[in-house]
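The structure under discussion appears below in the form of C-alpha cells.
With one protein chain withheld, the remaining protein chains of the complex are depicted in position.
Naming follows writing order (A, B and C), and every chain is counted from residue 1.
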C-alpha cells in the first residue's frame, strides 16, 4: 500500500469508526486492505525481446516520446527494466555477442513516466523532481549479469588502447553477493543502482546538446589533447535513426523520422541526469532532477548490480535487468530555488543527489595512485582523466602479481565497489587520482608484504575471461617496462 | 618504547629470568624500562623561523640533500614539521600575507631521514619502503590552521578565474574538531594527514621530471585544451634558486648552486610520492614508497588538519604545523615485486597506500555532479577535470542559498572532508565527476526541501572570509546565468 | 541458477565446446540455461491460513517432526514464512487481536529442511551447519508489519508492570524504509532478519530443556530475584498440546499426542539457535548451527523487518511474513572442532554467527544508561537485566519530552535499530547497561540543547498507538517521581 493510499485509508477508517455496525466496518476494511506494496507501472518480461514488451521502451532522449505511465507524488511505484542491451548480450559463455554488439541500440529505457502532484497537476518546467529509490534489485528468475569490454572498433573502453579485444564475464547472484566463474577468487556484495535516471529534455536543451556534441565530434581530434591518451571512439554519439527506438512512436512514420534525427543518444550523462553512473545511488538514495517539460517524463534503465567508480570497461558494471521501487516528490520552482545554472543558459544545470544509508561496509582499502603523466611519459596539465587512467593501469598490473590476468582485473575494477577519487587537482602540473579497492572482496590477502608475494608456482586464476580476437589494425599501447 | 626495543627487551628478560637474584633483575629492569613513546628524530620549534630550526629543513627534491636523521625499521619515531609556508602565512586576521606569499619557498619539509634495517643495512634502490603513520596531530600550543586562496597572479587555485582574489580563513581546533570565525555555522572533525610523504629521487628520475615539466611549461598553453578551462599558472614549477632551501647544504656554495638548479619543486606529486594530498592518509595508514637512492631519504611535510578531495583552493587544506609518529619497514626488491612501471623507464612507478581504520564517520551525504562541459557551454571529451570543476561550482552556488558567500564555500569545500569522485569516465563525451559533502558538518539542514529554502531574510553568514583586492587585469569567469 | 548448478554447467559447457556443431551447442544451452535464481523449497501463500499452506508448518521443536524439503550444500534456496502469528495479528487498526492473541500457537515455523552434502549424505550429529543468509525481505504484496505488546495477563513484555495494556502499531514499508501512522515523525531503514533459525534438537537435548525449564517454572518465583523486577509471566513455556502444530504429523493421532507433550516451545532461544532475536542477522550473515539429528532439520520463522536489541515489547520487532534465500555448508565434526560445551553435557553448546556487510549506517547516537538499581530504589548485584530495564525506562521518559507518548516510545525502542549494550559488568554492585538510539530516525533533533526543549505548546504526536484497556488487577509500577 502506498503512503498516499495509507493516508486515504486513515481518513476512511476515521469515517468507519463512526459507523454503528462493526461487521460492515470489517467488510469495508477487507475491500480497502486487499493488497500492499508498490504499484507496478512498467512491467518487463525478460523472456521477451525489447520490442515485445507490454509497454514500449525507448533508447533516446526527446520531449515528444509519449509517457507510458502516470504516477502521483507520494506513491511508491515499481518500474522494471531490461538490461541496457535488451538481452543482446547473453549469458552464453562467449564474447562474440559483445564483439558484434550493436552500439546504436543502447540503452533501452523504461518510461517515460509522467508525474503529477496530489491535485493531478503535472510537474512543470522549472520544478525539481525528487525521486527516492525505495528499493531495487534484479528481476526474480533473472539473477545474473555480465561485465564486458567492447572491441576497440566497436566502442572500446577506458583502456581500449591496452585491451582492444572484446571480453566478457558472467556474474551469478547469491542474494546480495555476486561471483563469476571467469574471475575466480572474488565475491562481493552489490551496491545495486540504476545507471540511468533522467527527465526528458526540452527541445531547447536538446538543441544545446546536439550542437555542442557535434562540434566535438567534428573538431575534437584536433583540439582535445586527451584524444592522444584516450582512444575510445567515437568522440560523441550523435542522433541517428539506426537502432533508434522511440517508445510509443511508431517506427517509419514521418514523426518517427523527424524525432529520430533530433533525439539525443543516452550514452553520456547530461543536464537531465541520464547516464550518471553514480555507483552509490542505491536503496534510500534521492535524486533531485530538473524538470524541462510538463510531466517531467522520467525514464530509467541500465541497472547495475555493482559498479566501480568510472565504470572503466564501458560495458562495465555488472549489467542486468532489474526493478526499481520509486517515490516522487515535486519541488515547485525548485530549479531556481536550488540549482544555479553554470553555462550560457538557465538550462545548464546538473541534478543533485543524496546517498542512501544502506551500503556494503568495507574497512580495509588498498589504494593505487596515478599522476597526470601518460604511458609515454608525457606530462599533462592537471588532467584527472590521465591520472585516473594511470591509477587504473597501476592497479591492474599490481593484481596480476596475485594470479589474475590483466583482462580479469580490468573487468573486476570496472564492476567491483572500488572508489575513484580526485585527490589533488591543483598541484601543477600533476593531478592526483586514486583508485581504492576494498581488500575483503578477495579470497587472499592482496596487500604488499615484507616476505613478498609467494615465489615459485603462483595461484593461477583459471579460467580466464571470455575473449575474442581483435581484428583491427590500430596499435596497442604497450607498457614499455612491462614484461608481458 | 619502540617495538624493536620491546623485542630486545623480551630477549633480555628471558636472560634475566635465569639469573638467581631477583634484586639484580629488578635493577636491570629499571634501567631498561626507563621511558616509552616514540623517539623524536626531527624536532620543530614553532616560535622559530624555518632556517632557525635545530635540524635544517628543505623545500626541494634532490638525492644530494643529506639526511638529518637515521631510523631503524620497527622503531616508532616522531617527526615534527612546520606548516608548508614555514610560518609565512600567519594567524593574523588579514589576507595580505597570502596575497603576497612567496611561492618559491613551498613546501618546507622535514628530513630526509635515512632508513636502515635491523642489521644496519640501508634501504637500497629497488626496495619498497613501507611507512606506517602510527599517529599524527598538531603541535601542542599551536592548535590552529588556515585555508586560503592565492591571488590569481601568484598561484591561484582550481577556480582562480572565478575567484581571483587572495582570501584566508583561520581555523581553531577543539581537539578533533575545527571551526572558523570566518566560516560560521560549520564544525567538523579532522581527517588529519600529511600532504607530503616521499623518498628522494635519483638523478635519473630527477632528469625525467625536469625534462617533462619543462616541455609542458614551454608548449603546454598551445597543446593542452585544459588550459582554456583551468587558469592556474604557471603550468609547471621548474627548478629555481629563488627561495631554495636544501637542508644541510649551505646556501651560496657552488654545490648549493648546482643542486638548486637541478632540484625539483615540491608542488606536484610524482613517482616518489611527494605532494599526493590523499586526504585519507591518516592514523593507521601505510604508504609503500619506491626507494630510488640508498637509505631511501624519506621526507615529509605540509600537514593538513583536514582536506577535501582535490584541495581545490590550492592553499587549500587546513594548513598547520604538526607531528607524525612513523614506523618503517623495508620490503627488499619490493619495487620489482609489487610495482609495475607505467612509462618508458623502470622508474615510472607510483606508490601504493593502505587507508587506516580510524576516520570520521558520516552517514548522510549531499552529492553534486559535474559533466565535462565547461562554463562557456563547450563540450570536452571525457575530461574529469572539467567535470570536477563544474561539480565544485555547482556546490558553491548551491551553498550560497543557505547564507554562505561563494568565497566561504570555496574555502570550505577545499578543506572539509568532502569526497571527489570520478563516477563515469567512459560515456563519451561526458566524464561525470561528483562532489559529496557530509551534511552533518553544518548547523542547519542543507538538503533540498519541498517547502524550499526559507524566503524573506535569510540566515546571513557574517563575517566573511578575509579578502584582498585583485589588482590584476585578467578577466574573471562570470557565470552567465548567475544573478551574482 | 544455484552455484552447484553453475558448476555443473561449467563442466557441461566444456563438454559442449568440443562438439562440432555450434547449433546443437546452442540448443543444449537453451535447455540448460532456462532459469536462474534460488529454488523455492518452502512456498507460502499469505492469503491462506497457516494450516492451509502447501507444506505443513510447525510451532514446536522436536526431532520427529518430518522434513518438508531437502537441500544440498552450495545450493541457494528460498524459504518463505508466515509472520510468527500466522496472520493472527492483523493489519486492522485495533489492538483487540493482540489483547486476545493465543500464545500457545507461536511461532509458526517453515521447515524442517533436511540438508545433504553433494554426495547425498545428510548432515549428522556433531557436524556444524553453516547457513548463509544470501537475501531476505517481505513477501511481495505483503509489505507491512506490526509491533505490539501483549496484555499483562497474556504474555506481557519487558516493561509489562509499567505498561500492562495491549497495544499495537502498524508499519508500512517503502522499500528499505518503514513508517507507522501510529508513531508519526519516525522513519528508518530495516535491518531485516529472521528472529528464529535453528536445527532440530535430539531427544536427549529436548529432555534437558524440558527438565530445566520445568524446574524454573516450579521454583523460580521463590528463588529468582529478577522476578521482583520483571513481571513477564509465565516464567517458562512448557510443552503443551494446546495450539500445538507439528508439521506433517497429523493432529489427534497417538504420535501427535506423544510428541506434543514432549516438544519444546519456540519462545526462548536455546542450544539449537532458535529464537535468538539477534537483530544484525541480515543479508550476508552466516550462522553456524550445531547438528543434533541426522539431516540437521533446519527450521526458520519469525521474520522481523527491524528490531531493537532486546526486542523489549516482546511482540516486539516489526513482525512480518517474509522470505529467506539461504545457502548451506556442512562442517563435518564441526561441533567438536569449534564449539566447546559449557555445561554438564556435550550438548550444552551455542551457535556462532558472522554478521553481514550490509547494514544501515548511522553516525549519530544518543545513549541512555541504566544501573542495576530498580525502580523502587533497591540495589541489585551486577544485574544487567535490571540495568537494561532502567536504561529503557530512561529512554522512554526522555522521548516523552519530544511529544511522544510512552507507549509510542516503548514500541519504537522495541523495533527500531537501537543498540543495547552491557557496558560494565564488574563494577560491584552496579552493572551498567546502555541503550543507543540512532538520532537520524527522527524528523526532529532529539538531542539535549542548552536552549532546552521548546516550551509552550509542544509538538504533539497524534494519533497514538492502538490500545486496549487492561482488565486485570495487578498493580502497575508507577515511577514515583514521574508527573504522569
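We take it that a contact is a pair of C-beta atoms (placed from the backbone, for glycine too) under 8 Å apart; a residue touches a chain by one contact, two chains touch by 3 or more.
In this text, all values refer to a predicted model and were calculated from it rather than measured experimentally.
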Where B:295, B:356, B:370 or B:448 are the choices, the one touching the absent chain is B:356
Which of these touches the unseen chain: B:55, B:105, B:176 or B:227? B:176
Where the complex has a chain not shown, which of C:200, C:259 or C:433 is the residue touching it? C:433
Given C:152, C:168, C:327 or C:390, the correct residue touching the omitted chain is C:390
Touching the absent chain: which residues on chain C qualify? 128, 130, 157-158, 208, 212-213, 215-216, 220, 223-227, 230, 232-237, 267-271, 275-280, 288, 309-314, 316, 329-334, 337-346, 348-355, 357, 363-371, 373-385, 388, 390-391, 393-394, 397-398, 400-401, 419-434, 436, 447-450, 452-453, 479-482
Need a quick check: the contact residues on chain B for the chain that isn't drawn. 1, 3, 6, 10, 13, 26, 29, 33, 35-38, 76, 91-93, 132-136, 138, 140-144, 172-177, 179, 181, 189, 283-284, 325, 327, 356-362, 440
Can you list where chain A touches the absent chain? 361-364, 440
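The rule we apply is simple: only the chains that are shown with their structure count from here on.
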Taking each chain's centre as the mean of its Cα atoms, which chain lies farthest from chain B? C
Dist(centroid_CA(chain A), centroid_CA(chain C)) in Å evaluates to 36
CA centroid of chain B to CA centroid of chain C, Å: 49
I'd like to verify one number: the distance from the centre of chain A to the centre of chain B, where each centre is the average of its C-alpha atoms, in whole angstrom. 33
Quick one: which residues in chain C touch 2 or more of the other chains? 361-362, 440
